[in-house]
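Note that one protein chain is taken out, while the other chains of the complex remain in position.
Chain naming follows the written order as A and B, and within any one chain the residues start at number 1.
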Amino acid sequence: MTIEARDVDWSAAGRLIVDGVGCRVETGRLLGVIGPNGSGKSSLLRCLAGLRTPDDGVVLVQGEAIGTLRRREVARRLAFLDQEADGELELTVREVVLLGRTPHKRLFERDDARDRAIVAEALAATDLAEFGERAWPTLSGGERQRARIARALAQQPSILLLDEPTNHLDLAHQLQVLRLVRGLGLATVAALHDLNLAAMFCDELLVLCGGRAVAAGPAAEVLTRQLVEDVYGVACAIVPHPRTGRPVVTLDEPIGP
Amino acid sequence: MTTARRGPLLFGLALLLLITVTLAVTIGPSDVGARAAYDVVAGHLGIGSGSSPTTDAIVWEIRLPRVLLAGAVGAGLALVGTVLQATMRNPLADPYLLGISAGASFGAVIVFVGIGGAALGLTTGAFGGAMVAFAGVVALAAGRGARLDPARIVLAGVAVASLFDAATSLLIIAAADPDATRGILYWLLGSLAGATWSDLAIAVPLLAVGLGVMLAQARALNAMAIGDDAAAAVGVDVARTRWLLLVTSALLTGALVAVSGAIGFVGLLLPHATRLLVGRDHRLLLPATALAGATFLIWVDTFARTAFDPQEIPVGVATALIGAPAFAYVLVRRMEPR
Partner (left out) sequence: MQNESLARTPAPRRLVVMALTAALVVGACGGSAGTTTTADRAATAAAPAAVTATAAPIDDCGTRVPPSPPPARAVTLNQGATEVMLALGLQDRMIGTAYLDDRVAPAYAAAYAALPVLAKEYPSREVLLAHRPDFVYASYASAFEADAAGPRGALASLGIRSYVSPFGCAASARPPRVTLAGVFGEITDIGRVFGVPGRAQTLIDGQRAELARSLAPPLPGSGLHVLWWDSETKAPFVGTCCGAPAMMLAAVGARNVFADVAGSWANVSWERAVAADPDVIVLVDATWDTAASKLRYAQASAALRGLRAFREHRVIELPFSDTTPGVRVVTGIGLLADGLRKLAAPAP
């Protein structure tokens, strides 16, 4: 399944937040959306997920405009991982992950063994197999993040949209999640703030600055000293990874006062 | 709460309700007791010989409609409270959040003081007032676009309710006779006295329809707990679902308030109490709350009509008297560290 954005504009409170952004992701490809805070990454993802209606431009899922699809149909094809906190839910982890099955259930249809199996798989994949009966408020930030990912997995989507999936996660779990996501082979778009992780895992990068797409393409092409300085306003040095050859961005603080 | 426990639990609650109805019908300020009551019911069901006209009137025309109406109103208010708490993500939401009770009171008082030439019945006036208030809340909360934000709804509800309450007070002070005021007070506090079979003919079908609509949205209600965007992400059409549930809630509450006045506390307390008992899955919580609400209000109303025999206190007073300490208990339980 393919997801595509064409010339998407989106504004809120009179301000243009996403400005003419386009991208296209096919099955098996992982697109990393990078850019500083406020560059419109979250908003773009929400437009891709159909949660916000673009003022201009269109989002297409397998060629169909997402606005013409019913919410349920969208949720069967596409899972979206929210960056925002859920708050103090009084649910167990299993119940939260089970919510991911909602779009696949008809009216009054019960949860069956298959649903429970899918939930168990999703929990195992995110290293939460023993957390099923834990209450949500007792989880750490990282555990909650993994549980949200498990919920997205339980949806069994063809397209995965992740807004800062590595937030709150320790290094080991950051890598585990990104490996997992790559391994699923879905059409995936992930907003990331860590340039190196983006470079390491993503097939392509889309760089946003001030709502506009300023660069797009493979990491090696996109990540340059100049770009990092223009977009992030910091000096850096880019060296190739000794084993993979992918660009590694290191900060280049001048020595001395 | 696994599926396996669901059936027996609901069956248990239903049984409790049945026992409650059976017992409540035998209780009252006159001497008509259990045997006489059952004779009357048997007579009407065609399996017995019935009773004297007086006993029949007492059981079949006074007690039974009242007990059944208490059940219907209790179930309906508890149901609406549960749904609103879930869709607004606000544990203090209750059926009167949407300005319904304030609007209905205003409509009722207008009829009481005789504006409109007493052409409207009390029930019609109350229902009309409720719908006008609800329309006001929607107009205030919906704003540009149809995104019904829970925070806006709550605030709009407070604004509209305050306005209608003030208008009601003004009307009472300016136009009502203090002697007539007593009747208004009874209505404002909620009362099931004088319940008739025609009241039931209004309340029960609406309750059934409301329950059906809400049960169909049970999964959506479960999903709404995690946030509007997250719920949308798992396929819930949040705006449409919220609209549907609000309109259903408003209609059901309006009808219940029109026949029984504004009985408080049931819609606020029963959802929390039932949640403690059965958990947060609305597929179980909704029917459980309805059954629990019905049982609760029948007992409270029985208390209200017999505790100060033969004087009757408005059931709305009794629900608060009993509900407030019970609610305090629920709060303490929730605040205990897990």
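Observations
Keep this in mind: a residue touches a chain if its C-beta (ideal position, glycine included) is under 8 Å from a C-beta of that chain, and two chains touch if they have at least 3 such contacts.
Nothing here was measured: the structure is a model prediction, and the numbers come from that model.
Among B:20, B:51 or B:101, only B:101 touches the chain left out of the display. Contact with the chain that does not appear here is found for just one residue of B:227, B:254, B:271 or B:323, B:227. From the set B:32, B:223 or B:284, the residue in touch with the chain omitted from the display is B:32, counting the whole complex.
Among B:14, B:42 or B:62, only B:62 touches the chain that is left out of the view. Think of the hidden chain as still there; on chain B it touches residues 28-32, 53-54, 57-58, 61-63, 88-93, 96-97, 101-102, 105, 150-151, 154, 157-158, 161-162, 165-166, 168-169, 172, 177-186, 188-189, 191, 193-194, 196-197, 227-229, 262, 305, 310-312.
Here is the rule we go by: only the chains that are shown with their structure count from here on.
Against chain A, in their complex, chain B makes its touches with residues 3, 215-216, 219-220, 222-223, 225-227, 229-230, 232-238, 280-281, 338.
The residues of chain A lying in touch with chain B in their complex are 46, 49-51, 70-76, 79-80, 82, 84, 86-87, 89-91, 95-96, 99-100, 102-103, 105, 107-108, 110-111, 135, 137-138, 151-152, 155.
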